[in-house]
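A single protein chain has been removed from this complex, and every other one stays in its place.
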Amino acid sequence: MITYLEAIRLAQQKALATDARVFLYGQDIGSFGGAFKATKNLASEFPGRVLDAPLSEDAIIGMAIGAAIEGARPIVEMQFADFSTCGLNQIVNHAATLFYRTNVACPIVVRLPSGGTSGGGPFHSQSLEAIYAHWPGLVVVTPATVEDAYSMLLEAVNIDDPVIFCEHKFLYYHLKAEKLPDTALPIGKARIARAGRDATIVTHGAMLHESLAAALELTEDGYEIEVVDLRSVKPLDTDTILASVARTGRLLCVSEEWPWGGVTAEVLARVSSEGFGLLDAAPMRVNAKDTPVPYHPDLWAAHRPTASTIAAAARRLLQI
Amino acid sequence: MALVPIKMPQLGESIAEATIVRILFKEGDSIQADADLIEVETNKAMMAVTAPCSGTITEMLAENGVSYPVGAILGQIEVSVEEAKRLGLDEEEKPSRKPAKKRSDTPPAPQKVEPTIPGGLPVPAHAGGVTYLSPRMKARMSELGLRAADLSGIAGSGAGGRVTIEDLERFMGSIENNKITPASPMRKAVADAMIRSWSRPLATVGIPIQLDKLLAHRKAHPAKPGPALYALRALAVALGENSAPAGRLVGESIVHPPSVDIGFAVEAEDGVMVPVIRNADQFPLDDLVSRYNRLVELARQRRLPAADTGGSIATITNYGTFGLTLATPIPLPEQTVLLGMGAGQTVPNWNPKLEEFVPVVEAMFTLSFDHRVLDGGAAGRLLKRIAELLNAPETL
Partner (left out) sequence: MQQAVAWPYKIRTMSKKIAPVTQSDFVKAYRVMLTSRVLEEKLAGLYRAGMIKGGVFLGRGQEALSVSVGIQLRRGDIFAPLIRDQGGRLAFGDSVLDTLRTYLGSQLGSMRGRDGNIHRGRPRDGYYAMISHLGAMIPAVTGALLARRLKGEQGVVGATCIGDGGTSTGAFHEGLNAAAVEKLPLVVVVANNQYAYSTPNSRQYACTDLIDKAIGYGVASHKADGTSLLDCLQTLRNAIHTAREGGGPQLVVADLLRLVGHGEHDDFAYLDPKLKKSAVGSDCLLSAENHIIENGWQSAEELASWRRETEEEINVTADRVRREPLPDPSEDDWAALSRPEYREQYAAS
């Protein structure tokens, strides 16, 4: 069985093996194999191409940009998504603007271990998809399955533009698959994770699995909920979302992010303006509470959406 | 053994739910058909839910003090095979749900409302969602060219009783095999006007008015003015004396009419035209006859000039020409009052002087009005004044 984390490791291994332009840069990723072991053994397998960086997110990203200008395809690891904001300037003002300003593309991949785990606390739990999606010039992806973690990372390396790869820490060891995929949906296409009839849940990341559990719970009441896995937050697959809402007439968007200006806000804005005539009820969303992520596991469990809060919201939506 | 549900019946025309007051039988009891099983209280009265058949109560789901909508399942009766056959019951659907009121920590999910209640309204009157049209619904209606009023006959199976897309499609499918003729533009215009007018609370009051003096005046008149013209002048004079009844309610103000322009309904092909006599309070009857006759002709041919229609503050309709003695017509959407006149009939009238019944010619005059602006009293006074004026036709 291959875990989500192992899929990421194998994807990096394949990239290093098949593309001489690829190298890895980040803190503790060399002989130590990375804080989450996402690069285990890669430094010895590919000597000189898996390098330990000093504790300098700005420099790590900036260096990746310079290397990319010179033809490299760096994959950099931020130890936690929460620390990427120390390198925010290089990501959003340098990497994201390079093509627009100079016509030279910037093929870097920035891996962000994202999302909450029990006891993670405010600075080891953040989901930052929305802020990176906000600046033009970035591709932002959120793999929710083992297969997508593998295939989307490989595709990201081949994209000529900067990719923010939001891998979910909660899924690292929880998700397993029997084998790696041969084919995959391209980045930019969402996947119908579960077909349904009465309402559509649009979600991404670890919340996919909470949403599927909620959908299962709702079958007991005779409701069939369709669940859409966004896979990439930017570009957002509006076509698939609208087609699903056309079938069901009801939308619930679920994200582990904070509510203001998050992925749920963008999805609801698009469906409300482009699919107004498809809606039987006002679209609804479920987000984490509008506070920093709490540290205590009991508080954390109430902070983020869970299968039961998602199901309760879906029930309210279905009653309208 | 078959199960027969005990359902909350339709206990009155507008009743949508009832509260359990007393449960007379419990699970395990044997009961006879038509026996009182549960006492309930509605808005209007205390009633009883009776047994639909004989048998044994296997489930009593109703709870004291709790309110259940019409159609809710309150319990189950187990019947013998013979009894089931007697009632003509096939496999009655086994209910999988408890009645609407569920005790739980989270707000309970309301039960899906059943679309038809035996012997009652197609949609429960209390159903909150009956008039709700979602954007999706509106989009579909727009595609089909439907208006909200067209859905009034469709039973809603959605949340709160609202009509769903599936209900609509089913309805459209069911009428496909009927004879279908297109509605003319005139018909569509009238439909639209009536809907807009009906959005107000309308009421009608009426009194019979003796026409003998009017008819005598008419007989002696060289131009033979139509009875409707007499009524028009009477209405004009009365409104000229007090224009408030023809005022319109806009927000919190009564907007008084600027001039006493009175319209009168003329039947034209597949609809009604309304020519207008402007400043009808300022011209005596004699001066209006030729103008009136000309307008009637033009209206009948639907060649009414724009200047001679629109802008009237009240309208006359002579439904007596159809043979009707009484009607409650609907005022135009932009007007507060509509004066209607029925067919004249010779009827006996008590003459106190002669102490006997004498024949008189009488017609019912009705005033239909926007009840937000007028009450019965003001409407009655207006009618009375019109009656006075029609009984002194030489003053018109």
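When the chains are written out, they are named A and B in that same order, and each has its own residue count from 1.
Basically, a contact is a pair of C-beta atoms (placed from the backbone, for glycine too) under 8 Å apart; a residue touches a chain by one contact, two chains touch by 3 or more.
The shown structure was predicted, so the numbers you read here are calculated from the model rather than taken from an experiment.
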- Among the chains present, which touch the one that was left out? A
- Just name the one of A:2, A:29, A:43 or A:64 that touches the chain not displayed here. A:64
- Item | Option touching the unshown chain, where A:40, A:94, A:204 or A:231 are the choices | A:94
- For the full complex, which residue in A:8, A:38 or A:53 touches the chain that was left out? A:53
- Of the listed residues A:102, A:118, A:291 or A:308, which contacts the missing chain in the full complex? A:102
- Message: To test your reading of the contact rule: which positions on chain A touch the chain that is missing from view?
- Response: 17-21, 23, 48-49, 51, 53-54, 56-72, 74, 89-90, 93-94, 96-105, 136-137, 139, 159-161, 186-188, 234-236, 238, 270, 273-274
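Operating definition for what follows: only the chains that are shown with their structure count from here on.
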- Message: Give the list of chain B residues in touch with chain A in this complex.
- Response: 106, 109-110, 134-139, 159, 164-165
- Message: Could you list, by residue number, the parts of chain A that touch chain B in their complex?
- Response: 221, 249, 276-281, 312, 315, 318-320
